[in-house]
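Got a structure for you, written out below as structure tokens; questions coming shortly.
Yeah, one chain of the complex is gone here, protein chain that is, but the others are all in their spots.
Here the chain labels run A, B and C in written order, and each chain numbers its own residues starting at 1.
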Amino acid sequence: MSETGIASLRAGLQSAGISDGTPMRYSAFRLFAEALRGHRGWRPAWRDPEPQAEYDTLVIGGGGHGLATAHYLASRYGAQRVAVLEKGWIGGGNVGRNTTIVRSNYLLDGNEPFYEYSLKLWEGLEQDLNYNAMFSQRGILNLYHSDSQRDAYIRRGNAMKLHGADAALVGAEGVRAMYPWLNFDNARFPIQGGLLQRRAGTARHDAVAWGYARAADRRGVDILQNCEVTGLQIEGGRITGVDTARGPIRARKVGVAVAGSSSRVMAMAGLRLPVESHVLQAFVTEGLKPLIDGVVTFGAGHFYVSQSDKGGLVFGGDIDGYNSYAQRGNLPVVEDVIEGGMAIMPAIGRARLLRMWGGVMDMSMDGSPIIDRTPVEGLYFNGGWCYGGFKATPASGMAFAHLLATDEPHPTATAFRLDRFRRGFPIDEKGAGAQPNLH
Amino acid sequence: MSGARLASGGQIDRARRLEFRFDGRAFTGHPGDTLASALLASGVRLMGRSFKYHRPRGVLTAGSEEPSALVTLRSGARAEPNTRATVAELFDGLEATSQNRWPALAFDAMAVNDWLAPFLTAGFYYKTFMWPASFWEKVYEPIIRRAAGLGALSGHDDPDDYDKGFLHADLLVIGAGPAGLSAALCAGRGGARVILADEDFRMGGRLNAESFALGDQGGADWAAGAVAELAAMDNVRLMPRTTVIGAFDHGIYGAVERVADHLPIPPEGKPRQTLWRITTSRAILAAGATERPIAFADNDRPGIMLAGAMRAYANRWAVSPGKRVALFVNNDDGLRTARDLAAQGVRVSAVIDARADAPDPGIGGARHLPGAVVTGSAGRLGLDTITVRTAQGREFRIDADALAVSGGWNPNVHLTCHQRGRPVWDDALAAFVPGADLPAGMAVAGAAAGTFSTHGALHAGHAAAAEVLEALGHTPTAPDLPQAEDAPVNLRPFWHVAGKGRAWLDFQNDVTVKDVKLAHQENFRSVEHMKRYTTLGMATDQGKTANVPALAIMAELTGKTIAETGTTIFRPPYTPVALGTFAGRSRGRDFKPTRLTPTHHWAEAQGAVFTEAGLWLRAQYFPRPGETHWRESVDRESLAVRAGVGLCDVSTLGKIDIQGADAAEFVNRVYCNGFAKLPVGRVRYGLMLREDGFLMDDGTTARLAEDHFVMTTTTANAVLVFRHLEFARQCLWPGLDVHLISTTDAWAQIAVAGPKSRVLLQRVVDPEHDLSNAAFPFMACGDITVCGGLRARLFRISFSGELAYEIAVPARYGHALMERLMDKGADLGVTPYGVEALNVLRIEKGHATANELNGQTTARDLGLGRMVSDKKDSIGAVLSRREGMMREDGLRLVGLRAVNTGSRLAAGSHLLERGAQAVAANDLGWVTSACWSPHLEAPIALAFLKGGAGRLGETLRAVNLLSGQDTEVTVVSPHFIDPEGERQRG
Amino acid sequence: MIIHHPLLGPRDAQEFTVLGDASLIDRPDGMAEGAPDAFDSYLHLRDNPAGTHRELWYHEAGDRSWLVVTRDTRTHEVMQVELARDVALAAGRGR
Partner (left out) sequence: MADLTPITALGGTVLRHESIGALRIQEADDWALASVTARAGQAQAVSAEIRNLTGLDLPGPGGMATAGDWRALWLSPESWMLAAPLAQAPDLAATVKRTTGAAAAVTEQTDGWVRFDILAPDDARLWPLLERLCNVDPARAGPGTATRTVMEHLAVIVLRDGPGRAAVLGARSSAASLHHALVAAARSVA
């Protein structure tokens, strides 16, 4: 390369923020420039700092929600001296083992504004984080198979539109136009149509955790991996800090965002929760050329599916149904889910299941989450996400950051209270009642 | 042409020739061949393209761990993408196509990605494609999606059948190599119930691939003898072509048997594959080991394969891999390949051994280069030469069209990890071996446990089985095992050759040493981060050959030991499984069972249209000639009920027989309204709450005797309510004398509804039963006989609001009773009606069904709040009184009537005030059920309306934003018809 | 999973339906003082242990017995299976 070429490259690198001391921005130009110099310039996506003795705010849980909380605390609420405490490696919980669906097709007033707010945050996420989480608005189609299901979807679609979300009802022919190879002619429960939310979609789940981690780190948040919390320090009804595998850390406020392990962590504060831990399995096939453009859910069985950018069919269904902290499930649910798949998509019979795994869900008593203060002053709780936590990541982080920063619920999350069960305000989308494994 | 069939040897049937095609070209092979062995024997090296860079790919392995030689097998609706050529059993007429290339395997335009490789490093996509935001879905992602994926599905329904089944054993032996065969022989001779499963179509494992002897036999011959002995035992089930895919809780193993994959198509009625769930007390994992490569620049060329695989091709399939073969190894085992090839007359040109003190295998004509490494390769679409650097640092080229590589072996520990188990690093073997926390009942033997010698495997298998026998109370026989090689593992860990080029770790996903280094540089250092960031190990082979070298390199970079670095978690299935196999017969129309009503065949003969109600099929309406729209039929049926008499099969309602001294007390506790004082011979409407106070179900319950009730449930909730009642009976009040049994299927129950229903019934009910209003008033019930003595039950209940009955007879007589009623009522204009008319009639009467009882509503919402008794402790009563459920502005069931009878009113519409903007803040409720009322000649509906009780007479809008409907409605009582109930009492 | 039914021996978990924590046996008295809080706690709050958990399983496609299964939620190991009716009676529940 000529002298002038090198000089102009240097100038370009500088303008892209590539010089020691300033945060590194990702861009196509940066990628190009790094390719030319053998990628030697990439720096760690986040630091691995030593824990400090004291922070203003601790977020327990380095999953999507915890990292998002830290990012928004730092970027929107001006918080300083924030740390995220992670038991293992960040993004290792449910954000790293879900089926990546993002949607806001909820029915109830307590939920829909929150999820629609989340969807709007998703729509600007990559620019906000300077990280491509591959959020792709490919649409979600909820199939219906009976008149009463259709009526329920009309009610839901209208609720969505009243809250400013998008929704459309598609008849059987419309479904056929979108997915001509679905089982229209030999189905036990014939497809009558579907509720379509076009703005829904999928994202690259790991990248969400990494993007938030990197963005939070850039604003000074300490991300402390391998830092399991072993105790909560509570004095006179007020939290003062935590004990960790890397020593005690003092803090004024502590937010807990450890869905899947909520009961275990909150038990350290002597609190029982309206939550059970259950295993939800998820599945991916070998990579295939594009077949399924958006997300499709089966209305007469437990099955939903999308296709990843790598080509794998990513699908799931119901939870196994028994309490579990083991990140694995059993064959009956595998069969149940795939039977559902073969019922509406007999064309996937020769695709091969590559991998199945399980995540531990905080299943709440009404199927909806909790973002609230607790009886312990300075201790805040975020959990009960059931198997809908991934799509909620941005709004959950924002709402939890809002609560931690202001002591007030975020306007879109006012219904997610701990006392709603005692007071009779459940947010029960399925109408299944206070039985966690039915949600 | 590189590879060729050797003149003799191999476990193939040379007497028979099998024709097959690859990419349209005709080839031949023999029974016993795989697609890979037959192609190699035909001189074909190029079989596929890699995922990302579209690099040419050949065969790396000889087994199910193959990452590279993936093809689409078969064609049309039977096309099977991503099939490993290395395990595809050859059959006559086999058709295979290469994939992930365009336009042709040898000329792939997407190979341009290889030139762009400097930009396409690990995680490059996270750093770009962000501007402008809308371009992601529109521009960038479609390109990525089209380029990604490997093979394609046909888009047609899978035409084959799949079975599922269940097996039980004392001992499951997984793998039929030396350890597995030895274990099965020991356990089988000892009398245990044994299942021996192996993924290969020929049992024997490595014994079929090696040249050494067992006793005075060849290894393959000894294996064949062992298999023959086992096959003769009644207590042993041999399952070749069966992969054990996962170890699940409590001794359950999933296994996939490929029943017909070695045939052109499955025989009629037979499955392609069977999913077995094997329940066993004990399992012995004897799954062998997988060889791993050594990474060096351009180590991915067709012609470069694992040493053990090359040996297998030579020994088992009599395939010479090339004309000039070189070896690159770091262990003694790899040297066997040189010896075996030389013995078969294949020219071995060089043995490059990374160990400075490597023993000389003494191959005539081969250069022995201890302490040397391979630094690169060259050749278009296949290997021509390799570059070697000697211990002294001298670099030169060697001509070679085949290179065997061995970096050592990894025990196949996968199944030991399916339940939290973590393998542990063994420095002596330089491999992960099973940890201590095995699934309950599992033992590991042979190479899977790190016992690599044949002698060791035979003895370990026997010992493991003997232990199982003793635990089960059998007496093991003394070992009767042949002499076998007992070579120690002699290996120096060596993972990659340092250098500038790209050195592949994950051959399918194109992950190189550089990518791992980049992951480290960017702090993706935990093994899970590395895997997810680079996609290493996430290809169809799940990193069976790639994972250990990669984490060894990460360990180098972080300065940690491999033991500290750890490994990612192995998850089921062991190898990928067709989705159809998991579904079995439960697909298409057989997805779920179908329940038919007792009058189904009669209704079918009448030309009824059916609809699903849960698992039931129910007559929806009965079209008559000339009726062109369903509404015509439904209107006619509804009006016929109101004016005359109609018949509807209501057998689908759940029926629960409740008997016992405490039956009344029990019913009184599970319904929120009073039942204790219900007189014998009477029916009452009951509301059942969940314990959280929301409505669970409703129905009528009849008291047939002091100690005998019959409860009906809604069709949808029959199973749920029965479960709930058993919970209450067994768990809450175990001291009550009450007994439950379902009788849903035992009775054919027919609603006879309309002003002429009594007249009609009198014609079939035996004359001694008085049906007069005085003798059998509204809400009466009783045992009767019909048609000359047939036992029956009669209930005077009404869903339509008309004078009505439900008559029940033993199910087998339902069909005949329906015919009789139709016959006897001909002069009354008797009309069968379906669930559509049933729905119209109940909406007109204001009765709730599933649309109103959706699990989110309360008795109060239905306007039935006063039914919740506060004088007794019934399920749900306490929590039904929570603050949030007692709001004055809460929802209330109302009727709606369209102001303009020509307008449309859809269930699901939301209610808004006139002039109010369509936003959530103005949402007043929603329409639960809607219909055209032929009786009122207007669209009507039931709806939940905020503060509804106080809004009767108001005009609101029912808005459906999905269809643009905006309909003015008047709020009215939900009882459109006969609010005083005079008709049903008449 | 395999549930060792106290009467029927080892049975496939697919024959069962799971309800949840066996503390649901301990239904409070609806007519007693403080019933609303007692029911809130009874129905809504859970120990949700990572470890030994006693839970209710119903042999729906079997003999219709409700069982109390003592199981480790970390390993899924089943330690004990009892008839729920016996457990309830032993806990003093009767009429």
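Note that a residue touches a chain if its C-beta (ideal position, glycine included) is under 8 Å from a C-beta of that chain, and two chains touch if they have at least 3 such contacts.
None of these values were measured; they are calculated from a predicted model.
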Task: Taking the complete complex into account, tell me which visible chains touch the one left out.
output: B, C
- line: Per the whole complex, from B:His30, B:His54, B:Lys127 or B:Lys164 the residue touching the absent chain is B:Lys164
Selected from B:Thr121, B:Asn208, B:Thr279 or B:Asn854 as touching the chain missing from the view: B:Thr279
- line: From B:Pro103, B:Pro132 or B:Gly269, the answer for touching the chain not displayed is B:Gly269
- request: Using the definition of touch stated at the top, determine which of B:His600, B:Arg669, B:Arg682 or B:His724 touches the missing chain.
  value: B:His600
Touch with the omitted chain, as defined above, among B:Val388, B:Val650, B:Leu817 or B:Leu912: B:Leu817
Message: From the list C:Leu8, C:Ala32 or C:Ala90, pick the residue that touches the absent chain.
response: C:Leu8
Statement: Absent-chain interface residues of chain C come out as 7-12, 14-15, 60-65, 83, 85
Message: What does the interface between chain B and the hidden chain look like in terms of residue numbers?
response: 161, 163-168, 193, 268-271, 274, 277, 279, 585-586, 590, 592-598, 600-601, 615-616, 651, 657, 659-661, 707, 735, 737, 739, 741-748, 785-791, 809-813, 815-817, 820
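Just so it is clear, only the chains that are shown with their structure count from here on.
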Task: Could you please state the distance in Å, as a whole number, between where the Cα atoms of chain A are centred and where those of chain B are centred?
output: 23
Statement: Expressed in whole Å, how far the mean CA point of chain B lies from that of chain C is 28
Task: Could you list the positions in chain A whose residues touch two or more of the other chains?
output: 326, 330, 422, 434
- prompt: Among the residues of chain C, which ones contact at least 2 other chains?
  reply: 1, 17, 19, 36, 40, 43, 74-76
Query: Given the complex with chain B, which residues does chain A contribute to the contact?
result: 26-28, 30-32, 35-36, 38-39, 42-48, 88-89, 91-92, 96, 109, 112-113, 123-124, 126-127, 130-138, 145-148, 150-159, 161-164, 167-169, 181, 183, 186-189, 201, 204, 206-207, 210-211, 225, 285-291, 300-301, 307, 309-311, 326, 328, 330-331, 334-335, 338-343, 346-357, 420, 422-426, 428, 430-434
Query: Taking the complex as given, what residues does chain C use to touch chain A?
result: 1, 13-14, 17-21, 36-37, 40, 43-50, 53, 55, 71, 73-76
Message: List the residues on chain C that touch chain B in their complex, please.
response: 1-2, 10, 12, 17, 19, 24-25, 27-31, 35-36, 39-40, 43, 56, 58, 60, 64-66, 74-78, 83-85, 88-89, 93-95
